[in-house]
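Here the complex is missing one protein chain, while the rest keep their positions.
Showing subunit A:
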Amino acid sequence: MSPFKALTWLVSPLALLALWAAVADAALFPANLLVPPLEVWRSFADLLATGELQEHLAGSLSRLSLGFAAGALAGLAFGTAMALSDTVEAYCAPLFHTLRQIPSIALIPMLVLLLGIDETFKVVIVAKTAFFPVALATVEGIRAIPRSHFEVAAVYRLRWPTLVARIALPAAVPAIVTGVRVALTRAWVVLVACELLAADSGLGQMIEMGRQMLRIDVVMVGVAITGVIGFALDFSLRRVERRLSGWQVAGR
């Protein structure tokens, strides 16, 4: 591969940047509303130098990891139970499939009233957002396992802890990791949205404060960082996905 080809992905961001600079330069919008790229970069450097950006990022990411870990693990456990147990399925399936249709954003007003606008509210909503995609992917991943795998397990009289840990989960890993990816992206988006509405720190709060003080440069830094963080999270999970489902791709 030529060194230029490796940089192909850079073309579209550079083009966007150029367009942005050109439109800002043409003064179609007031300069304090459509801030030119260079000034946004300067604000970014300032926020970084004062440590303000790091503080907001740390706030957002700690909420994300706490809520996401709780939601994803619960989703994994619930999904496994529902896929393997007819009883759990019979009792929970209709409710589960109804609840997963409710957008997390729609729960914000109610959760704010119940839990206030503190950490609990944000962690809970992130956990809720992560729970459903992971649970759904786990259910469907385990259901899609060929019956022949379970027959072999039956022949060797594997008990259910072994069955879950050595057969069901590994076989469903590719589906589960895809679900985890979806969940993480959604959880991040929902978290930033929640911080916009109610928070005393975090990337969303930084954006909201910037808006209120008409510091659109700060808003744009926040928006860009949100995108970059989301991309980085998804990118690393893609790597994990490829590693964990190596046996599957190569088997085809």
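Basically, contacts are C-beta pairs under 8 Å (C-beta built on N, C-alpha and C of every residue); 3 or more make two chains touch, one makes a residue touch a chain; residues count from 1.
Assume contacts and distances are computed from a predicted model.
Selecting from "ABC-type branched-chain amino acid transport system", "Hydrogenase maturation factor", "ABC transporter ATP-binding protein" or "Heavy metal translocating P-type ATPase", the unshown chain of this assembly corresponds to "ABC transporter ATP-binding protein" (UniProt protein name). Touch with the chain that is not drawn comes from one residue among A:L76, A:V173, A:A199 or A:I216, which is A:V173. The chain omitted from view is touched by exactly one of A:A45, A:A154 or A:M213, namely A:A154. Touch with the hidden chain on the side of subunit A covers residues 148-149, 151-152, 154-159, 162, 166-167, 170-171, 173, 247-248, 250-251.
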